[in-house]
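Some chains omitted; the rest stay in position.
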Amino acid sequence: MKSFQHIKGFILIFILSSICTLAHAQVTYNITQEDALKVMLAAKEKAEKDNVLVNIAVVDAGANLKAFLRMDESYLGSIDVAVKKAKTARYFNIATGDLGKLTQPGGIIYNIEVSNDGLISFPGGVPIKNDDGEIIGAIGVSGGTIEQDHEIATTGALAAIE
Amino acid sequence: MKSFQHIKGFILIFILSSICTLAHAQVTYNITQEDALKVMLAAKEKAEKDNVLVNIAVVDAGANLKAFLRMDESYLGSIDVAVKKAKTARYFNIATGDLGKLTQPGGIIYNIEVSNDGLISFPGGVPIKNDDGEIIGAIGVSGGTIEQDHEIATTGALAAIE
């Protein structure tokens, strides 16, 4: 089933490449509302299992907010952090914690956080991919430790390809 | 059942009032994450039934984002409008369409829309109340006509007391 989906993916890419060259347009794959809900609720379930109070944000391929949930008693300040983690992960197609390794003092992109109305460069933001490995959005989680946030975000992101 | 809940509510208020006078603190009734999800999904279901593509935002008693969903192919510009409708409805405890009657040229609060980082004063934002009529949050809907948005928001808000 999985390998069939891969073949399907390659065929899709081939057809689209051919047609799109003719049609003069890029084709972007974008997370659906149903998958965004699935990702968000998978993250919520994981957070509840881990006994962590978090905010969960899902953005689409255009880095626009697609779904959001704030758990009761979670930090108020985590609303914006969760959204910015999701946006950051899609802005640069990277887990936010990996970006943070490059933004430290002496790092190659030190202080990039001041751009794009504020980026978050510590763990908790993760790109969401489809079955063919294409990035279709991102999830950001904030409220627990950075390890917890990252794990919850990863659990959520993986729900998109289940 | 319903009237029992009302009695339960009055007893609760009485007890809390007594305690709070002693404790020198306000008690805020706040929408829960489960109710926020319920409200959001009731609005989504109504929108799907009406064949309208909308963005749905739910804020809590503190006017902070609690839940959000953007339907596929809905307007990009409606993300912010839906959030602002929900915030506006809670900022002033009013349906946004009713606020709009006061903000027109010559109106008593003309152009108040420029405050609070932008208010929306046309229909689609509605306060969410609990069984006792206390405002516990608000919902904002954007993407359809103002009549559709208001109806979807109202359907969502009522799901909180079901």
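Every chain is named by a letter (A and B) in the order it is written, and numbering of its residues begins at 1.
What we mean here is this: a contact is a pair of C-beta atoms (placed from the backbone, for glycine too) under 8 Å apart; a residue touches a chain by one contact, two chains touch by 3 or more.
Source: prediction; values computed, not measured.
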Full count of same-sequence chains in the assembly - 2 placed in this view: 4
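Quick note on the criterion: only the chains that are shown with their structure count from here on.
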Intercentroid distance (Cα basis), subunit B paired with subunit A, Å: 28
Subunit A - residues contacting subunit B, complex: 30, 32-33, 36-37, 44, 60, 62, 64-72, 76, 79
